[in-house]
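Right after this comes chain A.
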Amino acid sequence: MSSVIEISPLTRVEGHGRIFVYLDGKRVERVQLALTESPRLFEALLLGKSYHEVPEIVCRICSLCSTVHRVVSLQAVEKALGIEVSEQVRLYRELILYGGHIQSHALHLFCLVLPDHFGASGLPELAAKAPWELKMGLRIKAAGNLVQETVGGRLIHPVTLIPGGMGKPVRTEGLLNLRYNLASVLSDACQAYELFRSFSPESDNPPGHGFMAVQGVSVPALFGETLVTGMNRSFPVEEYREALGERVTDHSYAKNSLINGKPVIVGALARLNLGMSLSPKGAEAFRDSRDQIMQKDVYANNLAQAVELIHAVEHALEIVDTLIASGFRRERPLEAMPRKGSGVSAIEAPRGVLIHSYSFDDRGLCCAADIITPTAINQAAMEQDLLALARSMEGTEEQEMTSALERLVRAYDPCISCAVHVTKL
Partner candidate 1 sequence: MNSNPVIKSLPLPAKITGLRQLSTDTSLFSVRLDDGEAARQFIFEPGQFIQLSVPAGGEVPISLASTPTDNGTIELCVRRSGHVTSLLHTQEVGARLGIRGPYGNGFPVGEWKKKNVLLLAGGLGIAPLRSLLHHLLRHRVEFGDIALMYGAREPSAILFKEEMVELGNRTDMHLFLTVDFASNESPAGLICNTGLLPTLLKEVNFATENTVAVVCGPPALYRCVIVELQGSGFSCDSIFLSLERRMKCGVGLCCHCAVGDLFCCTDGPVFRYTDIKGIREAL
Partner candidate 2 sequence: MAKDFLRHSSLPLFLKELAAYGDVHGPVMTDDTVPAFGRIDSPADLRLDNRRALIPPKKYLLPPRETVLTFSPDRGYRHPPVSERKIILFGLHPCDLAGISYLDKVFTATEPDPLYLKRRRNLILVGLSCEPDDYCFCGDMGTGEPSQFDIFLHCTVEGYRLAGGSPQGEQIISGISMLLSECELLPHSRQACLIERKILDAAACNETFPDSPLWDDFAARCLSCGACSLCCPTCYCFDIREYGSLDGETAKRLREWDNCLFTEHGKVAGGFNFRNNRRARFLYRYQHKYLGFGPVRGIVACVGCGRCREVCPVRIDLLDLFREGGHEQQSCN
């Protein structure tokens, strides 16, 4: 007798998703992960918009990742137009990206994952059961948000960053305020790491999939011109299309990607496994928990995020100091001449590799857009892992299986709003 367990909606994840577990008697036939977020057809919306408008529109793909969408989009646009921004602008972009990482990791770890560790159904219960821990997490998150809001002018969907430069840079008082706040959450970040390290690992298995990350050579780890995979293979971002096979599935509004027909994982775990360079305290934490992170499966992702949290706070502090030292300088954004061209850019979003690619016509209007999000890349791996997990739990209570499957999904920290905007034109 066949039956279906439907987990709908997936909770404590960003966006709308469902899991269907198809059973034949007690046997798990197959598992389907459906990202059912209503499609907003961003890629179609971008067509005919000017290069100036594209980053402003595209950041609306996802609120959690709006900053990184905006920045990667700017970079792709600038590549297409052949302009290069100043050092000050580059620093501000890096700073705001770290702000995004801090906010995103803190939100995921403390608001979405932590309830699982305290047997709470969600925030309200967590607030009662672990008020101290929650407040600590919220402090870290607030610091990340402060960075994003101060630099970006608006917390979600930042506005200051535009092609060729930026609006008003942050005044010294603002930077000092950032430094104060970041410095005061550095110890929180370290404690957060200790907290997540203290939870007994959910599994001790080697990864079933390869890793992929942006490779930075002379540039910082978040930016880069090449992508590396665990198999020591690397390729220029421009060739992402050839490297990442993609298919549209009928049960999902998202499309998912494979490398050489095999799923890969991107995100904090992948970055650490592939050797991203870390800030001093971040590196220290990583050394300490190396064994729990290197060559482990996705359950180690949360710990990896905790390590990165320290790194992000510390690194952001460094950038703030550099900016303070160089003083307030208002620069005029570079004027770009609209021209025909294409540009591809990749950045490490909190959840992993994010790729934007555009083509513009000679009036500077967008004529092709392609966006590959980390969750879309992870989706194939996620589905395989879900199936394996469900099979291993055959015969257990539905309740138990539901919550285990949800925890697995949460470990991936999927961002479904983003995922459904994978495109090709």
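How were these picked? Simply put, all candidates are chains of the complex that A comes from, given by their letters.
The working rule: a contact is a pair of C-beta atoms (placed from the backbone, for glycine too) under 8 Å apart; a residue touches a chain by one contact, two chains touch by 3 or more; residues count from 1.
Since we're looking at a predicted model, the values are computed, not measured.
Candidates 1 or 2 all belong to this complex, yet only 2 touches chain A. Considering their complex, residues 168, 171, 328, 330 of chain A touch candidate 2.
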